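Apart from one protein chain that is not included, each protein chain of the complex appears where it belongs.
The block that comes next holds chain A.
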Amino acid sequence: MENVDVDEHHAEYAGLLWVDRCRPTTFEACVVHKELNERLRRLSESPAHLPHLLFYGPAGSGKRTRVRLLLRELYGIAVDHSHVEHRLVRVGDPPRSLEYTTVSSAYHIELNPSDVGYSDRLLVQAVIKEIAGSRPLLSSAEQDAMVEGGTSTETASKRLPYKVVVLHDVDRLTREAQQALRRTMEKYAQTCRLVLIADSATRVLEPLRSRCLGIRVRAPSETELRTVLRQVWQRMVHSAESPPEALLDHAIRASDGNLRSALLSLEASYWTSKAGRKGSALPEPDWRSICDEIADQIRKEQTPPSLLRVRALYYDLLTHCIPVDIILSMVLRRLLERVPVALGQQLCFWAAEYEYRACMGSKAILHLEAFAAKCMALIRMAQTAG
């Protein structure tokens, strides 16, 4: 998780990526989602009765950035003085140790309860309920803000009687954990507002969606992507120069509407070209290209040894904590690009089936493998028929 300061020349910046360094710090500076930004700004103008919020939309569409900007509108610059903490609690019956990470300022706290896997319910019941039920420590926090933030009135924090609890990846919480949030959100509305962030609203339980004001963050359009990439380039590389169109096109095509990966890819291309073709360290093959490889393998060779190779690649992804649904969607997508339409339809049908089984079951690799085997069988059948 990032902890970004506004100061340009801060030493902290040394190792940071462009995406983090160029994160906008005010709604005005944000070129993507103009209309949404305006709405959020309005919402923050009457903060006393802010409802709970649910930000949802595709990965990399800018949900975190919007939440960050909203917090800043609510509390002023003091929310940026946040620190990362690793905590350990013992909860449950029989007691279990849970380790989790928080990012917090005097006014807000961010955590990702799905970090603790199947015990997320316990975390929600014990930790989040406690955070939600306690009042914010206004006076001391304000003192802090005064000391650290200098004298300008800008930095003085605003007085709000509640704190904000930001929960990431809510769609990856178990149902029990989501259920556990329900009454907490109502009972402690006085002292705490929840901001939930999810890639997919569908996976957030209906009663939770009912408790929040939904805020859809769509993926940025191609024009918006282009504008942001240009801006970042001008800020990081050369202020009077536009990036080569080829680089832009490449970054946008590879990103699939994900602003974060578009920026990462632009930066990678820049450093590669700067280092010259020879001797430049190629970026690590990311999970996407491994999915690519899996799809290729399935399409090229439908034999048991081929399946073994696919298995090795799957394991590679799983050990890097890529969620099973993301793997399966990506492999499916790559396969669809390479097979005839009629066959593709069958693949889709079975993908849905195996993906469902994977999410009901607990051993992801079995279902991923079964899917690969099924694809191979279908491809082989189509070949012998045609």
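Rule of thumb we're sticking to: contacts are C-beta pairs under 8 Å (C-beta built on N, C-alpha and C of every residue); 3 or more make two chains touch, one makes a residue touch a chain; residues count from 1.
Please note the rule applied: contacts and distances are computed from a predicted model.
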UniProt protein name of the chain not shown, from "EKC/KEOPS complex subunit CGI121", "DNA-directed RNA polymerase III subunit RPC3", "Replication factor C subunit 4" or "Protein prenylyltransferase": "Replication factor C subunit 4"
Listed residues A:Leu16, A:Val89, A:Met236 or A:Cys359, member touching the removed chain: A:Cys359
Touching residue (missing chain; options A:Ala29, A:Val84, A:Leu213 or A:Ala275): A:Leu213
Sole contact to the chain not displayed, among A:Arg21, A:Arg203 or A:Arg309: A:Arg203
Missing-partner contacts on chain A, residue numbers: 35, 39, 42-43, 45-46, 48-52, 56-58, 61, 92-93, 122, 124-125, 129, 161-162, 175-176, 179-184, 186-187, 189-190, 193, 200-203, 206-207, 209-219, 256-257, 325, 328-329, 332-333, 336-337, 341, 344-346, 348-349, 351-353, 355-356, 359-360
